[in-house]
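Note that one protein chain is taken out, while the other chains of the complex remain in position.
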Amino acid sequence: MSEESRHERADAGYGPVELRAADFPLAGKRNGHARTEIKVGAATIGGGAFTLIAGPCAVESYEQFSAAAKAVKDAGFHIVRGGAFKPRTSPYSFAGLQEEGLEVIAQVKAETGLAFVTELMEPGRAEMVAEVADMIQLGSRNMQNFPLLHAAGRLGKPVLLKRGFGNTLHELLMAAEHVMTEGCEQVVLCERGIRTFDQSQRNTLDLMAAPILQSVTHLPVIVDPSHSVGIPQIIPAALKAALAAGADGALLEIHPDREKALSDGAQSLSFSEFGEAIAVLRRMGAALGVPIN
Amino acid sequence: MSEESRHERADAGYGPVELRAADFPLAGKRNGHARTEIKVGAATIGGGAFTLIAGPCAVESYEQFSAAAKAVKDAGFHIVRGGAFKPRTSPYSFAGLQEEGLEVIAQVKAETGLAFVTELMEPGRAEMVAEVADMIQLGSRNMQNFPLLHAAGRLGKPVLLKRGFGNTLHELLMAAEHVMTEGCEQVVLCERGIRTFDQSQRNTLDLMAAPILQSVTHLPVIVDPSHSVGIPQIIPAALKAALAAGADGALLEIHPDREKALSDGAQSLSFSEFGEAIAVLRRMGAALGVPIN
Amino acid sequence: MSEESRHERADAGYGPVELRAADFPLAGKRNGHARTEIKVGAATIGGGAFTLIAGPCAVESYEQFSAAAKAVKDAGFHIVRGGAFKPRTSPYSFAGLQEEGLEVIAQVKAETGLAFVTELMEPGRAEMVAEVADMIQLGSRNMQNFPLLHAAGRLGKPVLLKRGFGNTLHELLMAAEHVMTEGCEQVVLCERGIRTFDQSQRNTLDLMAAPILQSVTHLPVIVDPSHSVGIPQIIPAALKAALAAGADGALLEIHPDREKALSDGAQSLSFSEFGEAIAVLRRMGAALGVPIN
Partner (left out) sequence: MSEESRHERADAGYGPVELRAADFPLAGKRNGHARTEIKVGAATIGGGAFTLIAGPCAVESYEQFSAAAKAVKDAGFHIVRGGAFKPRTSPYSFAGLQEEGLEVIAQVKAETGLAFVTELMEPGRAEMVAEVADMIQLGSRNMQNFPLLHAAGRLGKPVLLKRGFGNTLHELLMAAEHVMTEGCEQVVLCERGIRTFDQSQRNTLDLMAAPILQSVTHLPVIVDPSHSVGIPQIIPAALKAALAAGADGALLEIHPDREKALSDGAQSLSFSEFGEAIAVLRRMGAALGVPIN
């Protein structure tokens, strides 16, 4: 780079600031090492396929949740999402069915044989959640809740670590590092939108986070178009773009009856929207040589 | 949406704030009207294809610019970008070859028969630039330079309007509206990254801007991965994602000798990187049924 | 700083990135040099006093503007603000009285003997504006409109340069540098709020910009609480805080009849609110040994 252009780059803000694999002893990419592949139920995240995890924001009832899980299974996918414990900005909002929600997950799991990812919100419930969950989700608001990261890292289960909406990629990788220092090697990173001045999306989807992270870490990186974009009509475009950008998968909200959802309904896809989005995704995957599973 | 989830959405920040076509009398989508197609040289932007505009950031010399234009032509594209007048943060940075740069563009245009887009920075030079340019670029820093928008709107040429790095989509559409009130109906909108707290990209590419804008405007929307992402290794992922997200095209920086570029060299693709990126793009376009031209 | 804390600072984001006086050949502070003092009418900006510039957002009529100017004069101040040419996001909003507005300013100037600052929006009107204005305002949206900065710098008048709502302090200083390369040594910098994810203010007032800028530049720095905070009840707190933070002054919107304002009325102080705010400001100034003028 010429002196002139170096000068200009400094001028034009301060970036980009290069992430360096060497700053992350456990999460950083190393020469000769393979990318991490994480088995969750019948699916493998990070092995070259595009893995879709779908389900409702919150487990609301046996009927709602089993319908969603069935839709996921019918569409040919293996991992269902659904929150029993829900972090809610307001203490007066529905905070999930709690223990009862875990029971619903356990029942639907027994019936479908699918794998389930659900959120852990506090160290004191780590074991309880791990009994049911095949993968432990750590939410955006808890990305730097370090005791929680450590507790999750000790459970011997894969961890789905969502980026905080106010956190840098450096911090996301350092959060993975916190989980991994406890012995967990199976961390999936998840971009889910960041806060910016623009409010035409729920949170601005930082899609380039996926290839940028993949350039420094061996961990798989997936994308959550539901919590970022938050507009059902636009979510299919985000899904396709995530696949095209090389993400290892996506985390998608679907709901049997969006209008009646107790949490985040407005950003869920209906089952028919889900079906249409998947059809296009599979066509694209075929063209790119990327299995969708 | 249930009361509960309406509450939560309000909680979770304030968005998304829906853009409404009716707020934009000229740029807004209207029932029954077709999307706007804009002819620039042999290319049509907005007619269902993915139109690639490529070239160096700045016109630096006849040799550099004609080499880049030739690379664009050889790759099968029809529109070349290149700045004669360059807005530079520092007054001590290279500000373009100015009038001499326009002469270089005119010469290369005569030799190649391609179409050219170059930036207009001040009303006083509008005619001079319009004599050479097939399409008038209005830069990110000038998105709300209203006298300039008006001057550009009176030239009878297509206008490429870049989103300000600190501007909302509402403001971008209103800026198009400013251009259009002067009689110009041919405005191409361009997402080029916004400023956020994250510095791992040059500017955070807000890729969802493309489908969100397309849902309210009949104008074509393209994406500039070079000025947003700014990392050559990541730019091909952004290009593919732009296509997958349904953008009408992209604006790409390429340079015959990146290390010696006088402006923004570090974010340009080399010709061989360009060739590789295009090959993948064409494969994807074929699968999606979108011509790349 | 210890290794440990250096590590943590890098972790905690990327900042702060130190501004260096040496990067700004004209605007940067230099050993042994005094701070710049700028005379505008009977006032001096940058000489240790806190200089208040007040007036309506836009000149709407002779009656409205002369009433506001009289209120400024009665309160003991010397510089009146008021826009004849108004940059407006929408082309359908009131864009100022234009030339007629300049005539109103000229008339009120003749009657009151006060000094006037008004905005210049395009190089082609530079002389016209300079005939009336004692100080040329360059607006937030034009902070990186370089031909305009150059045109303003050639007028032989003080320039009031507002920070772009999406621009860094580095860029603000570089914009001043652009003005100064044209021979103008009298530039007043103005912080007016930046765009952030938080929407409880109109723009987030970055009050610390004032002392940070003063640590690297010899130019005076004032604060605009009206366009940043934008809530009349909170503006007096911003004014007091600006004084306490060491700013060289403030730019304040007042209006004889806020409800009927054609532009930005909601953020203007009424004359009685103005009077109350000033009284507290003078009391604080007396305690701090800072004249308010």
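Order of writing sets the labels: A, B and C. Residues in every chain begin at 1.
Just so it is clear, a contact is a pair of C-beta atoms (placed from the backbone, for glycine too) under 8 Å apart; a residue touches a chain by one contact, two chains touch by 3 or more.
Nothing here was measured: the structure is a model prediction, and the numbers come from that model.
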>> If I consider the whole complex, including the chain that's not displayed, which of A:P56, A:G101 or A:G164 touches that chain?
In response: A:G164
> From the list C:K109, C:H178, C:H218 or C:K240, which touches the chain that is not on show?
Replying inline: C:K240
>> Give me the chain A residues in contact with the hidden chain, please.
In response: 13-14, 25, 87-92, 95, 121-124, 141-142, 144-148, 164-167, 170-171, 174, 177-178, 181, 195, 197, 199
> When the complex is taken as a whole, what residues of chain C touch the one chain not shown?
Replying inline: 1-2, 4-5, 7-9, 11-19, 88-90, 92-94, 166, 168-170, 194-212, 215, 228-231, 233-234, 237-238, 240-246, 258-266, 283-284, 286-288
> Of the residues in chain B, which ones touch the absent chain?
Replying inline: 11, 13-14, 17, 166, 168, 170-171, 174, 195-197, 199
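Please note the rule applied: only the chains that are shown with their structure count from here on.
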>> Suppose each chain is reduced to the average of its Cα coordinates; what separation in Å results between chain B and chain C?
In response: 33
> Rounded to the nearest whole Å, what is the centre-to-centre distance of chain A and chain C, using the mean of the C-alpha atoms as each centre?
Replying inline: 45
> What parts of chain C, by residue number, touch at least two of the other chains?
Replying inline: 13-14, 166, 170-171, 174, 195, 197, 199
